[in-house]
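Missing here: one protein chain of the complex. Every other protein chain is in place.
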Amino acid sequence: MEIEIISFGKISEFISNQKITIDCGTTDELKTHLENIFPQLAGMKYKLALNKNLVQQNSEIKNSDSIAIMPPFSGG
Amino acid sequence: MEIEIISFGKISEFISNQKITIDCGTTDELKTHLENIFPQLAGMKYKLALNKNLVQQNSEIKNSDSIAIMPPFSGG
Amino acid sequence: MSEKKIKNIFVDGPVSPEFIAKSIANHNIKTEIGGHSIFMGQVRKDEIDGKIVSAIDYTAFEDLALNKIHEIREEIFDKYPLSCMHIHHSLGTIKAGEICLFVFTSSKHRKPAIEACNELVERIKSELPIWGKEIFADASHQWKENI
Partner (left out) sequence: MSEKKIKNIFVDGPVSPEFIAKSIANHNIKTEIGGHSIFMGQVRKDEIDGKIVSAIDYTAFEDLALNKIHEIREEIFDKYPLSCMHIHHSLGTIKAGEICLFVFTSSKHRKPAIEACNELVERIKSELPIWGKEIFADASHQWKENI
């Protein structure tokens, strides 16, 4: 299936917004996959959002979902 | 000896600024004296200042000293 | 940044929003500051026994108050790493809705500014010889009590 990847902050410097095709069906599986294809991500703290909701536990991904990859927040 | 009395807030409504002649030599004695001549003071919380310094313990009064009589503060 | 000279904190009448804006704007050259904390006291249109407060008339024992706030200022500067501290209290008649107290602290990181501001407000209310007379719409009055 195809999902959309958007990235923010420091992570946007090495992962650009793009569509990718994946086999995996959960956010935990996606993390492993992302860390394989973007090795810089492996050493970093980051959170995912699935369709604009912060991922707080392993969640199922469906075709056409949007996944945001976010480094630690630094507003204010 | 003669001292100057100044008063503030609620207390200024029944004790006007004035000079009074007293025999007593300490602020504790003065309090008793003031409560005798101004009975309304007896039931109230108030603090004294001697020559613009808050009286925190019994202090000696000298001729021409200035005594401020102050009800609880309500600034802000 | 302890200051030796006694600063006046009293202003005649309300503290205006324009005055506060100017005070804030003055800090944009102080580029070591990361956080500002402000407290403002505003006169409330309280209802007391069926009567409406229309204003508070503030008086102070000014000499004593200025000595005391000087002492407090030094203590707060010693206790917290502050860049700036500004305190303004109104005297005279302040109408409901107007600002009668403006406390403004600034520091590199936010916490000292926030804590110093809170502590200043508490100390101003409990330690400064200032009195508020609540004026009702019918021109009667009662003396305010801080709780």
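Going in written order, the chains are labelled A, B and C, and every chain counts its residues from 1.
Basically, a contact is a pair of C-beta atoms (placed from the backbone, for glycine too) under 8 Å apart; a residue touches a chain by one contact, two chains touch by 3 or more.
Predicted model, so just to flag it, every value in this text is computed and none were measured.
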Any idea which chains on screen the missing one touches?
A, C
With the full complex in mind, choose from A:1, A:37 or A:54 the residue touching the hidden chain.
A:54
Absent chain, residues of subunit C that touch it
17-18, 20-22, 24-25, 27-45, 96-99, 106, 108, 110, 114, 118, 121
Listed in rising order, the subunit A residues that touch the chain left out are 6, 8-10, 49, 52-54, 68, 70-76
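The rule is short, and it goes like this: only the chains that are shown with their structure count from here on.
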Euclidean distance of C-alpha centroids - subunit A vs subunit B, Å
73
Distance in whole angstrom between the CA centres of subunit B and subunit C is 27
